[in-house]
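Left out: one protein chain. Kept in place: all the others.
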Amino acid sequence: MYAQMVKTGVDHIQSKEEMSPEERAFQDRVDADIKIEPKEWMPEAYRKTLIRQISQHAHSEIIGMQPEGNWITRAPTLERKAILLAKVQDEAGHGLYLYCAAETLGVSRDELLEQLNSGKAKYSSIFNYPTLTWADIGAIGWLVDGAAIMNQVPLQRCSYGPYSRAMVRICKEESFHQRQGYDIMMKLAKGTPEQKAMAQDALNRWWWPSLMMFGPSDAESVHSAQSMRWKIKINSNDELRQKFVDQTVPQAEYLGLTVPDPDLKWNAERGHYDFGAVNWDEFYQVVAGNGPCNRQRLRTRVKAYEEGRWVREAADAYAAKKAARAQVKAA
Amino acid sequence: MTGQDALFEYLLRLSDNALILGHRLSEWCGHSPALEEDLALSNVALDLIGQTQLWLSLAGEVEGKGRDADKLAYLRDARDFRNVLLVEQPNGDFALTMARQFFFDAWHYLLLRELKGSKDARIAEIAAKGLKEVTYHLERSRDWVLRLGDGTEESHRRMQTAIDDLWMYTGELFESDEVDQAMAREGIGADLAALHEPWLGLVRATAEEATLTLPQPGWAQRGGKRGIHSEHLGYILADLQFLQRAYPNATW
Partner (left out) sequence: MTDKKEWPLWEVFIRSQHGLAHRHVGSLHAPDAEMAIMNARDVYTRRNEGVSIWVVKASEIAASSPSEKGPLFDPANSKVYRHPTFYEIPEELGHM
């Protein structure tokens, strides 16, 4: 997911009896689906976990601009070019909304960007994979955005007001992202043999990393349990992964493409697809910084930030000068 | 050259300016100084790509050889591109991008304002739509020229350098050849020379407010409108046209 394995800082789930009166009142409100708003009392662990989760989500949006941004200048038609640019632009917007949501918790955007730039903060593992062909743009929209939407739709109901409102806006805007990806895949799948091969190759490379996006099984994780109690996580990782597989396999079949998993088969008894084991070693390596593009992605981000510094400072200096001039005039 | 040929040529000039500048701006997406600016620059790029689609479709229609907007954008070589040299200049730093944008926007605005009254209704319609967009582009790029010119010492130095570097590409905007003259005569196109004074007025006033110095009028680089470009355009097209060239006759 866009936020993976978010730590909560707790070692067990408190019973209501263990809670302070404030904590209990807080949990009661969450249980009753009353939104928590900035400046209201909240447990410190809730605040910190939210900052971590929302900022990770935001970082994923802006790092995610790179693999797709790669192809803006090479998009094959004017319409595709406009669509892709609009989509990558949306991601900048989503990053922006999410940073603003995090800022309501008492942290500045610059602090969060600093954590990203220094390598301290994490972002989704998926964006450390390269986009090698045009079909990868289709696969990202179809699979990666598809996986993201699966997580984001329920998050619209999360307990923290600003995060939930950001999610509402993001989901509304993102509804075209997955469709445009699938649309690219359809064109390729119905195209020349080379195009079809390109589509299959993209599915081969993006399938497993997409399943990894949901994160390792968190059935036993105290952090996930706590986050779900707080309603800042709505479904378990396995639940969402299963849902994703169930939804995506028929879509792949429709395209005439083969999901690269020999163990994949429909299980009539469960009413779900069974699928093979995810290579979690690879996942942990990518998260630890050893994916194909980790260094490149971060370096590009830092470069943009550093090279933009003088611009931000100049705009500030100009605003200050103008305000001073207005004051002199008024005096 | 027949009237249709001149019109086709004229439309290519309009569309290629929008296409190449839109392409350049799209290179910024994800690399700009602030998230807000990523969004803003992309909006300008999207407007220009949209204008390209309209101009090129019309060009294809006028040419009447079955070439649509994509064929014209993706399957012409550099010598057949008709954009001015200014818009193909590399992005450089943010000051250079904004100076390029301001010089172009100011001209583009004045041009579309004229074309809005074109005798060719199709041109008038596209120009009217574009003019709304470009009015905002100009507001933004002018604002950035002011901010950077009158911001910090560093931003002032960078903006001054940008203006000095780009100045020699501005002359081409106002030069008329037989195509421009034919179009102007028929009331289809604009009298480019007549745009120079208002453009200079706007640019001068902005430079003054931004504490910048405009270079002396000097030698103008020219050639883009006749297909004699800088080396940069070839690389733009290598990117832009890669897929269409590598997979001929595929649809996307």
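In order of appearance the chains are A and B, and numbering begins at 1 in each one.
Rule of thumb we're sticking to: contacts are C-beta pairs under 8 Å (C-beta built on N, C-alpha and C of every residue); 3 or more make two chains touch, one makes a residue touch a chain.
For clarity, every value in this text was computed on a predicted model and none was experimentally measured.
Annotation: of A:23, A:79, A:238 or A:313, A:313 touches the absent chain (contact as defined above).
Touching the chain that is not shown, out of B:40, B:111, B:138 or B:159: B:40 (per the contact rule at the top). Within subunit B, the residues in touch with the undisplayed chain are 34-36, 39-40, 43, 136, 139-140, 143, 147.
Although one chain is not displayed, its contacts with subunit A can still be listed: residues 37, 39-41, 86, 89-90, 93, 96-97, 100, 103, 108-111, 114, 165-166, 169, 173, 309, 312-313, 315-316, 318-319, 322-323.
Quick note on the criterion: only the chains that are shown with their structure count from here on.
Our note on geometry: subunit A versus subunit B, Cα centroid distance of 36 Å, whole angstroms. On subunit B, the positions that touch subunit A within their shared complex are 19, 23, 26-27, 29-39, 42-43, 45-46, 49-50, 52-53, 56, 69-70, 73-74, 93-94, 146-148, 150-152, 154-155, 158, 236, 239-240, 242-244, 247, 249-252. Residue ranges of subunit A in contact with subunit B, taken from their complex: 62, 65-66, 69, 72-82, 85-86, 88-89, 92-93, 95-96, 99, 134, 184, 187-188, 191-192, 194-195, 300, 303-304, 307-318, 321.
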